[in-house]
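With one protein chain withheld, the remaining protein chains of the complex are depicted in position.
Here is chain A:
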Amino acid sequence: MYEAPSWFLELWNARQTLAAGFATTLACSVLAVLGGTLLGTLGGLALTYGRWPLRLPFRVYSDLIRGTPVFVLVLACYYMAPALGLRPTPFQAGTAALLLFCGSHVAEIVRGALQAIPRGQHEAAKAIGLTFAQSLKEVLLPQALRQILPTWVNASTEIVKASTLLSVIGVAELLLSSQQVIARTFMTLQFYLFAGLLFFLINFAIERLGRYLEKRVTLP
């Protein structure tokens, strides 16, 4: 009589595949969020304070990328890169797509937060003789940060979820790794649920981190 192996046994057998997938998901998400935050902050500054020659390229970038499905971005980064003379690995192309996507959203978040700061703050900073760079660093960005944090946490979790789309260009992230295990074990429900749990844990951790940071910067 054939007895199906227990799920725990299969999970144990699949541990390396899943761990690698988990690591890949983390790696591309972290790179995309960090790079996207940097790009988006520069974009937000340019959109808020730049003259039009600087504003225009960022405006086009932001509108174009935000108006495109991430799925299309992932495919575009992978299949259109050779036309630009680049030969990215699937991981590089996929991470670039997520980074561009994250950057466009962070740019709008930063722009919104900076524009919400009352004009008087900038004027008071000028009045005591701070240069623009100093007033950004000491006065404007610290205040914008409080507004940025909650939405930034949201954007980061979106990136983690969107990283599953990298499976279509063959990046063995957590979802594709799980599918590979399922193809071998036919334990569809169990492994999808397990993958779902891991995604939830990543995003829950980001959420907690965001809450913690928010609390630290809350004003009395």
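Keep in mind that, in the parts below, a residue touches a chain if its C-beta (ideal position, glycine included) is under 8 Å from a C-beta of that chain, and two chains touch if they have at least 3 such contacts; residues count from 1.
Throughout what follows, contacts and distances are computed from a predicted model.
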item: Name under which UniProt lists the unshown chain, selected from "3-isopropylmalate dehydratase large subunit", "Elongation factor 4", "NADH-quinone oxidoreductase subunit K" or "ATP-binding protein"; value: "ATP-binding protein"
item: Contact residue for the chain not shown (choose from A:Thr17, A:Gln92 or A:Gln134); value: A:Gln134
item: Residue touching the undisplayed chain, where the options are A:Thr68, A:Gln143 or A:Gln179; value: A:Gln143
item: Interface with the unshown chain - residue positions in chain A; value: 118, 120-121, 123-132, 134, 138-139, 142-143, 146, 217, 219-220
